[in-house]
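Sending over a structure as structure tokens; questions will come in a sec.
Here the complex is missing a single protein chain, while all its other protein chains stay put.
== chain A ==
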Amino acid sequence: MAYMDYENLYNQLSRGETDFEIELKPEAIVEALVVNTMPMHPVEEIFHVDPGQKNLMNMPVSLMFKIAGNLDPVERTALRSVNKAIKNLADSLPPVFESMSIAWTSCNSLYWKFNDNPTEHFGEGKLEKLSNIPGFKVNNLRLRSYGRCGRTLFNYPKTKLADVLPESFLNAKNVDINVATINDAIQLLSIAKPGDLESIRLWPVDRSEGEHFPKFFNTEQFKKTKNVEILSLQGFDVEVLSNFSHLKSFKIKLSGDFVEEDFLRIRETISTFEDLEKCELRIVSGFQIREICKALGIKIPLGSLKTITHRYQIPESNKCLDFKIESGGPSILMKIMRIR
């Protein structure tokens, strides 16, 4: 037996690897001594026993990418410690997050969450570091600033909300904003690149902010987006609706002092929206479903009325608006689809 073979055997035994019956069979040792060969090393036994064994490493690289691509960048961090090959795989996938929620504290520092994961992350400079990774992108961005609601004149932060948000967040496709004032909403919206934004959702702002909505509608981001949801638009005026003429879809909750003629004017205004596919108006007006139907000239059946459908032929056009009007609590929901 050669010195190296003795050394191998010694090393195996000193590591406590005594569980190799094949190798320690007397005839095997005799064979090793006689023909100067050692039996197969245990590692070889383990890894060459079933070359056809299915595992992730046996898959084509394109499939490994496709599989790992289903995990978001945070979920992929665990892959980085699995082994070198998987680490390289995880690192070569672009850091695209499906959704991210960012919230501002009262002193304008940030904390954030990824997708539906409840774990909160925070720390100065960390978000910027993350956003500086080449290819970083968030598809759906939720921006929240609850803390600002409770601020007073004395603890109002010197920095703006947008000042602490890294620039890379400008490229989100969909933005969901929940802030106290229209000015804060405009400030956050203004950092997004006009034209890149596919949809905007704005949660209710302070009641006193209603008069500032025209400023929101005048932002380039609003003018160039295609889908909008405004969860509360106070101080209704039919003219306001004309701001939505460029949209493919919109949802609004309208409240204010309505008069009967307003419903006809809403229908007329919406019928002029050439690009519209569908919209939903939740109207808080004090009017009941029967009164609205009457105002729109819809025949009302006898008995209780919860839902009614109505097709409106757009004058001098071959297109129609399909209305589904539903009553529910203090509001009326009007779902409108444009039929081509």
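The criterion applied here is as follows: a residue touches a chain if its C-beta (ideal position, glycine included) is under 8 Å from a C-beta of that chain, and two chains touch if they have at least 3 such contacts; residues count from 1.
Quick note on the criterion: contacts and distances are computed from a predicted model.
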**Options "AAA+ ATPase domain-containing protein", "Protein kinase domain-containing protein", "NADH dehydrogenase [ubiquinone] 1 alpha subcomplex subunit 12" or "Skp1-related protein": UniProt name of the undisplayed chain** = "Skp1-related protein"
**Sole contact to the chain not displayed, among A:I67, A:V96 or A:I300** = A:I67
**Message:** What does the interface between chain A and the hidden chain look like in terms of residue numbers?
**Reply:** 40-41, 43-44, 46-48, 53-60, 62-63, 66-71, 75, 78-86
